[in-house]
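With one protein chain withheld, the remaining protein chains of the complex are depicted in position.
The letters A, B and C name the chains in turn, as written, and every chain counts its residues from 1.
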Amino acid sequence: MAVSVKNLKIYYQTLRGQVQAVDNVSFDIKDHEILGMAGESGCGKSTFSNSLVLLKPPMKFMGGRVELDGESLPLADFRKMNEFRYKKISLIPQYAMNALNPTRKIGRMIAELLASRGVSFSKISRELDRRLKLVNLNRSVMKMYPFELSGGMRQRAVMVIATLLDPSLLLADEITSALDVSTQKAVAKMLVQFRDMDLVKSLVFVTHDISILYQIADRVLIMYAGKAVEIAPTKKITKEPLHPYTRLLISSLPDVGVKYSERRLAGIKGRPPGLLNPFPGCRFKERCPVRFEKCDKEPPLAEVSENHQVACWREVGNNG
Amino acid sequence: MVKLRNVTKVYRTGAFGGGKLKAVEDVSLSMEQGKVVSVIGESGSGKSTIGKMILRLISITEGEILVNDKDISKLKGKSLKEYYRTVQGVFQDPFSTYNPVFKADRVFDIIRAEYFSDMKAKKWREKVESSLQSVGMVPEQVLNKYPHQLSGGQLQRLLIARALLMDVDVLIADEIISMLDASTRVDVLNLLIDLKDRGLSILFITHDLSLGYYISDYVVILYRGSIAEMGYTDKVFYNPIHPYTRMLLTSVPRLDQKWEESEEELMETQEIAADSLEDRCKYYDRCHFAAESCGKPELKKVEEGHYTTCPRR
Amino acid sequence: MGRYFRRKLLIYLLTFFAAVSINWMIPRLMPGDPIRALIGRAALRAEAADKVAEYFSRIYGLDQPAWRQYVNFWTSLFKGDLGISIYLSPKPVTQVIRDSIPFDLGLLIPAILCSWIVGNKFGAFAARRKRLDGIVLPIWYVFTATPYMWLAILLAYVFGVLLGIFPIAGAYSFAISPSLSISFILNYLKHWFLPFLSLFIVQLGGWAIGMRNMIIYELEADYSRYMESLGAPRKLIRRYAFRNAMLPQITGLALQLGVIVAGAVGTQVVFSYPGIGYLLLQAVMYKDYFLIQGCFLFIVIGVLIANFVIDVIYVIVDPRVRHGMGGETA
Partner (left out) sequence: MKKNEFLYFALRNTRMQIGLGIVLFFFAVMIIGPSLTDYDPNEYSGPAFARPSEDHWLGTTFFGQDVFTQIVYGLRATFIVGAVGGGLATLIGLIVGFIAGYKGGILDEILNMLTNIVTVIPTLALLIIIAAYLPYRGVVSQSIIIGCIAWPWTARAVRAQTFSLRSREFVDLARMSGMSSMKIIVQEIAPNMLSYLFMALILQFGGAILAAATLDFIGLGPTEGISLGLMMQNAVLWSAIPLGLWWWALPPGMIIAAIVSALYFMNTGLDEIFNPKLREM
């Protein structure tokens, strides 16, 4: 089991109190799997990916365990985590387009970064060329400054850098949202290629765009207000969603071929709850059309059918 | 209602304005009463520039824009102020459209001070409240609040209510829902559809094909400042002619079918400067059917209500 | 990149032109007649005064039309003739100034460069820990808020009078004549040290504050955050942040030059250190208009040249500008 997350709690310390951004989240990621993590803004998906890589104030580790290849990650200890950063867990950030030092040649920056992590550039450089071609970048990029490349090229350079040490877990945080349709497809397919060529053992693709996940993810985890509400294979999530929130979310997404005159789509009324001191029970109950008295107690994430977990009393109740 | 004839916009770039960037080149389109026209294009396609030109926020370099058969570039002072009673706009980032220092409903107060200063307070409040109701909002929940206390969806609806206060005929919606959460987007789209049914003509600017398809009767596909394809939405989406449109339709991620294998290899939009393709179809460098005969693009009729500038068709 | 330099040169030429024009215009705009003021001191009888005034105005060409005088002013400027100093007559102004330049530069350049280097290092170092930053930052604010001449007075009083370690007047003691001998150099350095120290300390505060704020900004930038996410050691991240934070400090150096030169005037006056500043004070005391104009021009020329040198260095150091990404650093 590549990655196993148990009751992970990551809160933000703010002047007004603790924001429960990721609250008691548990799931596993198999080897060789691309797990899609979807949810709207403020659901905690980015907090999760950042907490595995750079957990520092105002973010605070409140509890839970995360195991990577059998080893428990010392998330609370910033220094000890350094062993895992880049070598075991790596990140392609949302701000990938300006993640490179503008006044340093890319080749030189990579060499210095690798040297600082105890890896010799010469040993890697042939492999580096191979991977640059994989993402349509040629060798000459090494001698250029980041500002000489276009946004898309800088992002692809970061993709190569992030996966250079064959991390066992790669986190990709909203890397396609700022791209044009054509580039989006190419970048998504590159990630799949990275997984197929075993450059990364398993991959978490964080995004708000479920249609992208339908294209490349094996399984999808839906987050809502800091909780994992549903985890299932991609086809099941899009075709037979069980959790009320997932159902409403999927039905509110216009797709090419859906016209207002034929089918008038409907959004979800209201807004996600504030996570400063959230009310008890299911966090979707204020907006949920099928709410009933049991919802005042927090629903567990239960396995309702083969490889399909959902956190809703409606579903868990009848075969729980 | 609104007619654009061979509109071109060239930006000065560089410290002394040496460089030239042709953001929009020779675009002609028209908007009818009670119809939604979608302008779909990726970043750098000039779609927002067109919106801003119609709203007279930036000047036009060549060509003309006629609203109710009046050339808007001639409007000055008073006449320009009156123009804004017929045309209004809503922008992409709600949190940048509101002056952070003031309460959100100050946007109404400005309208009152500029256009309805003689109206009595009570009558004005009724007019505001009815306008808020018409966009599906409860006045008490949204009035007297600072922008950061409201959601993106609410802020955008407030702007639409503001436009309704001026009882405009044309609304320019420039990417108004791309910053909103997926679940609340559709309600704003449905609001636009209701307004369209009440006779408002809307220019819906977006980069998202599925939104464009969902809402519009007529669609204009832009690529690097020029029209690639234009026509009734169903015709363009179900019988795409221009290779760029076809590439878009194969690349957009769908919820019901996987990406088709298309041999579109990766190309950076900004890499080739637009004017180096001076007398060429703008898609020449990425097109798989490109040939010598691909000269300067002109709009050609493919079928009733369906045009393209692909020279080979 | 060429356009970047053309823009820069244009600005400096325009500045020089403006400075010279101001220099020429002011005496003529001011109420009262400078010549009369000069002669007035000589307490001549009335009709003699008229004769002398008329004689002076002729040799200074004041009787010619304004534009003619302006042209003369420029021609004499290029010939290096800035007129005769009244206070040290008959020495020509250019000669007087040329004598004081070595002392002026000898004091200013080391003070500016040392404070710039040490200030930036301190600023970067202090940004590391909040506790250190909390203590050191207020001290720098006091330094940079201190008037140059007051610190000079304080140092002169403490080290000069109370402790008597350092001399507090002149560039070297009267007994020794300038030569390259060890004893002269030692004597020179003893006189040089206090003025240098006062200039050094006040500027140090300014650079340290600037660097401290810039490096915090750079350490918050995306590239620093990403390197930290890849486990890069603090040292490497700080080295990159420091390099990027130094760039605006180079432009800052150019902008500060005008202010520092002004500060030096005060310090030189306290230590009666024979730089251009001290000269300017004498010129003002004795109403030696030609010397005042001369000093002003030399200060402006010095600052313009230094600015241009710094701009050249900036282009070499910042790759973004070198690749013509737009030279808007003026």
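We adopt the following convention: a contact is a pair of C-beta atoms (placed from the backbone, for glycine too) under 8 Å apart; a residue touches a chain by one contact, two chains touch by 3 or more.
All values reported here derive from a predicted model rather than from experimental measurement.
Considering the whole complex, the hidden chain is in touch with B, C. Within the whole complex, the absent chain has one touching residue among C:232, C:303 or C:321, and that is C:303. Touching the chain that is not shown, out of C:124, C:153 or C:237: C:153 (per the contact rule at the top).
Those residues of chain C that touch the chain absent from the view are 11-12, 14-15, 18-19, 22-23, 26-27, 29-32, 34, 127, 130, 133, 137-138, 141-142, 144-151, 153-154, 156-157, 160-161, 168, 213, 216-217, 220, 255, 257-259, 261-263, 265-266, 269-270, 277, 280-281, 283-285, 287, 289, 292-293, 295-296, 299-300, 303-304, 307, 330.
Take chain B: the residues that touch the chain left off the picture are 52, 55, 57, 80-81, 84, 88-89, 91-93, 96-102, 107, 110-111, 114-115, 146, 159.
Note that only the chains that are shown with their structure count from here on.
One simple way to say how far apart two chains are is to compare their mean CA positions; for chain B and chain C this gives 55 Å.
Remark: chain A residues 53-54, 82-87, 90-91, 93, 95, 98-104, 112-113, 116-117, 145, 147-148, 158, 161-162 touch chain C in the complex. For chain B in complex with chain A, the residues that touch the partner chain are 42-43, 151, 181-187, 189-190, 193, 207, 209-211, 213-215, 233-234, 237, 247-249, 251-256, 258-259, 264-271. Within the complex, the chain C residues that touch chain A are 221-223, 225-233, 236, 240, 243-244, 247, 318-320, 323, 325.
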